[in-house]
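The complex appears here minus one protein chain, its other protein chains still in place.
For reference, chains read A and B in written order, and residue numbers begin at 1 within each chain.
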Amino acid sequence: MDLFLQQILNGIMLGSTYAVVALGLTLVFGILHIPNFAHGHLYMLGGYVTFFFITLLGFGFWTAMISSMIILALIGILVERVVYRPLRDQPHINSFISAIGALMFLETFVVVAWGPQGQRIPNPYPNPVEIGGIILTQQRLLVIIAAIVLIVLLQLFLKKTTPGTTIEAVAQNREGAMLVGINVNRVSSMTFAISTATAAAAASLVAPIFMISPSMGALLGMKAFVIVILGGLGSVPGAIFGGYILGLIEALGGGYISADYKDVFAFGALILILAIRPTGLFGREEVG
Amino acid sequence: MLLKVENLTKQFEGLVAVSDVSFQVGAGDILAIIGPNGAGKTTVFNLISGILPPTSGKILMQDEDITCLKPYQVAQKGIARTFQTTALFDQLRVLDNLAIGYKLKTTTGFWSTIFRTRGWKEDRDKCTQKVLEVLGFIGLAEKTYSLVSTLSQEEQKRLAIGIALMSDPKIILLDEPTGGLIQEDTDSITALIRKMKKTGITVIIIEHKMRMIMDLADRIVVLNYGEKIADGPPEEVSKDAAVIKAYLGGEYIA
Partner (left out) sequence: MAVRLFFKEKWFYLLILAFALTVPFLVPGRYFFQIIIMSCLYAMATLSMNLILGYTGQASLAHAGFFGIGAYGVGLMTKAGISFWAALPVSALLAAFIGLLIGLPTLRTRGSYFAIATLCFGVIVSIIAGSWVSLTGGYTGVVGIPKPTPIPFPVIGKLSFNSLTAQYYLVLAFLLLTLFVMHRLVFSLQGLSFMAIRNNEALADAVGINTFATKILSFVIANFFAGLSGGIYASLIGSISPSTASYMLTFNWLVYLLLGGVATLSGPIIGAFAIPVLMENLQFLEEYRLLIFGVLLIVVIIFSPRGLMGVIESVWNKSKAKNPVRKAGGEYAAEGGKPDQAI
């Protein structure tokens, strides 16, 4: 029973990361229709930037995380401008190839700068806490809470602020938004900045628990795509629930069935579900 | 009757795009479908050509039910079509564009392609012959090797019709074949459509240019808000009270 609860908590923690990362991706892929396949790699870079601020500049954990979010927001804007905007009116496959170029660059850049081996960020909150018989470290609890805070803040931003509602407007009707004078370029930049900053936050939060490594972005990026496709393009609730569900499936599947094959569950599920519904579980439209 | 459309209805999430529309086309006729924007004309084309499944109703081609066929199967039954926004195979040459239109007439598969069997060669020669014929027919022989992106708008529209002609269709559906063209070019396309009629092809055409349609069509079906409001020869339709009302201030009647 304890093991079961332990796995559930692990699943929720893992799912929190997935939810935050998928949320950022669904904004970019679902709303701007940009298949930002480098999303996982930007997440990875976010972890490394935090690592850099803590180990080399001696920042505290929170300062480092916020600095990393700002840096990644800027990098996100740059990536959108350089990698995707020139290809906006071309087939999706071209953006996808461009994205592969970007991720090769990012991964190799990190390998060259920090080496191929994993790095560990010192855990700022290593003390254990006990909740109902389950012992977990404060950092794990922090990941769960911070993810919820991030998700709520992002929702408030999208629903209650003017810049947030312009993103919603573009999501619902791109031509209409342009007609009423919304600058789609600016919305693209802003969406990218938010998307990459949240990814950086997610990476920084879990970095003290898992190691960071240059290859950690690839699988996570793919999982984020799986979540977004299954949860419905551009659907914020779909990304959040999808993230938690995938986290739980992996933790339970990995704990009870096979740790080696835990990633196969997610990817296999995608292929199986696309067999039944080519546009995803909640997909309304296809991207070209 | 070559093609019969019976009680065709299409709803999109509660919105009725086409409502209980019936009409027939005789072999060798030119039937025009007209109506204000959003009357459901293109939807009718998409239903006939199998791009959309109808909510209810039937489509019969020579008394054979073709209602639920896929687009490529409808094409194999002898119904070709063009699209409102000129659809071509952009990165290819005029020659290749036409040849693709011949694919459905061939039966050779993978192995005969690899070994270039006699059947494959016969297909290739017949295809080449047909390409030449259609190139002459649509008047694009001088552009045989041009990339389609280098063609003028009018030439592109001719080519789109040419692709449809490659499979020797019995019926061809033309969705605004002169949309966006100047008068001179409209006339040349009109002449091409007349030439098609002479060779015995049945034409169903969607158009907004009333003068041209009144001149060209044997029969006219008028749609308004997805419903058929008139059906008959041009003279009759142009005097129809319901049509005049729908087109109040319209181009031709006013």
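Going forward, contacts are C-beta pairs under 8 Å (C-beta built on N, C-alpha and C of every residue); 3 or more make two chains touch, one makes a residue touch a chain.
Because the structure is a prediction, the values reported are computed rather than measured.
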item: Visible contact partners (per top-of-document touch definition) of the missing chain; value: A, B
item: Residue touching the undisplayed chain, where the options are B:Gly139, B:Gly179 or B:Pro234; value: B:Gly139
item: Residue, one of B:Ala80, B:Leu174 or B:Ile213, that touches the chain absent here; value: B:Ala80
item: Hidden partner interface residues of subunit A, rising order; value: 29, 35, 37, 82-83, 86-87, 90-98, 100-109, 111-112, 218-219, 222, 225-226, 229, 258, 260-261, 263-264, 267-268, 270-272, 274-275, 278-280, 286-288
item: Where the unshown chain meets subunit B, residue by residue; value: 49, 51, 70-72, 75-76, 80-81, 83, 87-93, 95-96, 99-104, 106, 108-110, 113-114, 116, 120, 123-125, 127-128, 131-133, 135-137, 139-147, 150, 163-164, 166-167
